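Shown here: the complex without one of its protein chains, the others still in place.
This part shows chain A:
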Amino acid sequence: MVAGRTSDVVVAMHMSDGLLDAPTVAVFWAVAVVGLAICAARARRELDERTAPMAGLVTAFVFAVQMINFPILPGASGHLLGGALVAVLVGPWVGALCVAVVLVVQALLFADGGLTTLGASIVNMALISTFVGYGVIVALRGLTRRSRGGLVAAAFLAGLVGTVAAALGFVVEYAIGGAAPVDLGTVLGLMVGLHALIGIGEGLITAATVGAVAAIRPDLVYALRGSAPVLELRTTGSTS
């Protein structure tokens, strides 16, 4: 955003080119590609005629909500990353692909985030925030499946923890190959502090969205699969 700020309202929000050195950029592109390939392989098994369109819409929703920067401190804002949200709604494997599509569209069409640093951004936001958020949901499975209130509370925590984890991802990348000689402890403290605040917003948005979808169509919520008392008529021999 620094390089290309315009007078318009929405500013860019992802890592610019030039912040990481070339070897680090290459390493995290490799991690991103391998991670997304694994996700695609697993996603194939889970996508069906209902989850595939749901995943497409979840992708668009994450793009839309990422545009809404909310204030966290005077002079600083935050925006949704979306990892926990997609993990709850469509699962971590499909969900990581949803966030990755958002990041690719943002980088290619909207010049938001550098192309060289896109791999690192995918690692932080599509992989780390999604899988850490999902880890929270799994750890709180008892709460998640007890009631809609439990699901909403777990979604909030997943959003909060996933956001801080994604921020730590940047700190690690910066420690390995940061381009500027800025004190790492300062970067760590600022990233975690700011993203703890942003994580509260992330948690609230995640909880509100998950709560709304669970109220209308609980059968479309991945985290509730196998728990909802949905009666299904199956004929003998049908496996899927």
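As a convention for this text, contacts are C-beta pairs under 8 Å (C-beta built on N, C-alpha and C of every residue); 3 or more make two chains touch, one makes a residue touch a chain; residues count from 1.
The rule is simple: contacts and distances are computed from a predicted model.
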| item | value |
| --- | --- |
| Complex member absent from the view - protein name from UniProt, among "Cobalt/nickel transport protein", "PadR family transcriptional regulator, regulatory protein PadR", "NADH-quinone oxidoreductase subunit J" or "Ferredoxin" | "Cobalt/nickel transport protein" |
| Of A:25, A:140, A:207 or A:220, the one touching the omitted chain in the full complex | A:220 |
| Residue in contact with the excluded chain [from A:72, A:158 or A:221] | A:72 |
| For chain A, the residues touching the chain missing from this view | 1-19, 40, 43-45, 47-57, 59-65, 67-72, 75-79, 94, 97-98, 101-102, 104-115, 167, 170, 174, 178-182, 186-187, 190-191, 194-195, 197-198, 216-217, 220 |
